[in-house]
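All protein chains but one are shown at their positions in the complex.
Chain nomenclature is as follows: A, B and C, assigned in order of appearance, with residue numbering initiated at 1 for each chain independently.
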Amino acid sequence: MGIVVLYGSSRRNGNTDKLADLLVEGLNADKIYLSDYHLQPITDYRHTELGAYPDDDYHELIDRVLEQDTIVFATPIYWYGISGVLKTFIDRWSQSLREDRDHFLSKMSAKRAYVIAVGDDEPQLKGLPLIQQFQYIFDFTRTQFDGYIIGEGNKPGSILEDTTALSSVDELRKRIILND
Amino acid sequence: MGIVVLYGSSRRNGNTDKLADLLVEGLNADKIYLSDYHLQPITDYRHTELGAYPDDDYHELIDRVLEQDTIVFATPIYWYGISGVLKTFIDRWSQSLREDRDHFLSKMSAKRAYVIAVGDDEPQLKGLPLIQQFQYIFDFTRTQFDGYIIGEGNKPGSILEDTTALSSVDELRKRIILND
Amino acid sequence: MGIVVLYGSSRRNGNTDKLADLLVEGLNADKIYLSDYHLQPITDYRHTELGAYPDDDYHELIDRVLEQDTIVFATPIYWYGISGVLKTFIDRWSQSLREDRDHFLSKMSAKRAYVIAVGDDEPQLKGLPLIQQFQYIFDFTRTQFDGYIIGEGNKPGSILEDTTALSSVDELRKRIILND
Partner (left out) sequence: MGIVVLYGSSRRNGNTDKLADLLVEGLNADKIYLSDYHLQPITDYRHTELGAYPDDDYHELIDRVLEQDTIVFATPIYWYGISGVLKTFIDRWSQSLREDRDHFLSKMSAKRAYVIAVGDDEPQLKGLPLIQQFQYIFDFTRTQFDGYIIGEGNKPGSILEDTTALSSVDELRKRIILND
């Protein structure tokens, strides 16, 4: 019941945003543009006393994520991986594990996840390690990895010429509506 | 002629640091602990006028990297990928491409790179997408990817029990000395 | 000018065959059902005198492949990899390299390749190493890897319920017709 979209782009209305917008068009979705928020890198407290975590927007954002049943991760492929700002957000999940492991994992294991990744250098091939990384992430959180779309785009708006990506959006969209 | 080590950990003297330190012990290496510096996420200016890039430590750091012949990337495996702080640094290479593409690529293509990655959840398997990502990165910059070590460690110091990683460090170290 | 489809299934009219048939329906395609032919495993003559290669159907088949501009590799995902019979055929390319390396590589580098892979255990994720393997294969032969489809199917005919795969077939089909 409910969708949250995590936008990992550094630029608004880029190709990644456009593709994600098409996926949830007309659906009720909480859209989080990560670059609008303040997120510090993780500090590793695993082997120290539970410290003061950064006082930034993390808690607000993770709470909004945990409220929804469906998470869409929309990331441009930067240097063949997840964008830095989205990676920083995911890294902070370790804080949630430290603060309340059972609650976090129990929430995450009840969700479905979708990944949208857009790149410009053979993303259908060079984006595969990124997909495999998400697979391991969702294996860990026991989140159902229900589908992904890899799009190709470079110039503004060029994603709209990637007809394969567009038709995959239609298919994933049906699946999201069915499950919602 | 010379080595630079990029430490991507959020914690000093963790297992990743220890393994990287062993690799360059006694060698002349410029050690950059990324978490000691201020690095902003990339802003995507590819399709806008060349803007004012963040006024932080990026230029100082990339200059130190470009001065050396050998780069060691030492990253803990966070959520099955490169640590956020190291990824943020690599993302910023797009700024160098924008500012002086030929200079940056010409410098990078003359270097050798080594990757040290340490994780605690089957890193020899679940760390492979991270290695593949580096492969694509170095393909792009035409940097010679001369070797990598995946270590396993969780508790402080436990990397010293990963005898396979330790013996791989010895082997890579010989190669670095030979090439230096 | 012309298409060849290499069917790697051990069973006729299975899900993989069906998906490949849809891709080339109405087009002029040479369909090779590898399991109908006699193909011996490769013998490694790299470091011996050029020996007598197996007297089987390899030469006939590779000649038919080299005649066409577009190759479709249609393989069920067996044990998370290329089917044994298709792998055996590809392994034999080493014979062609030995017999006339320049001719073989020159021919292969002028072609476009498509891969269709159908599996029943999370093929969208667990089929990715198979795609990466093909990427390395085509990098070596300098063949243009123009697209792939991963389908999900187990029971006879169930591929026809994988609407994502079907719409991807439509997209690839347009690309094949355009290039043909």
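In the analysis below, contacts are C-beta pairs under 8 Å (C-beta built on N, C-alpha and C of every residue); 3 or more make two chains touch, one makes a residue touch a chain.
Values in this document were obtained by computation on a predicted structure and should not be read as measured data.
The chain not shown here makes contact, within the complete complex, with B, C. Within the whole complex, the absent chain has one touching residue among B:13, B:28, B:106 or B:124, and that is B:124. Considering C:27, C:66 or C:90, the position touching the chain not shown turns out to be C:90 (whole complex). Interface residues of chain B with the unshown chain, by the touch rule above, are 124-125, 128, 131-132, 135, 145, 147-148, 163-164, 167-168, 170-172, 174.
Hidden from this view is one chain, which touches chain C at 9-11, 14, 35, 41-44, 47, 76, 78-85, 87-88, 90-91, 93-94, 121, 126, 128-130, 132-133, 136-137, 140, 155-156.
The working rule: only the chains that are shown with their structure count from here on.
Relative to chain B, the chain whose mean Cα position lies farthest away is C. Homomeric contact chain A/chain B is classed as same-residue, with over half of its interface positions used by both copies. The rotation relating chain A to chain C, fitted on Cα atoms, comes to 180°, given as a multiple of 5. One finds 38 Å separating the Cα centroids of chain B and chain C.
Annotation: 34 Å between the Cα-based centres of chain A and chain C. Counting partner chains per residue, chain C has residues 132 touching two or more of them.
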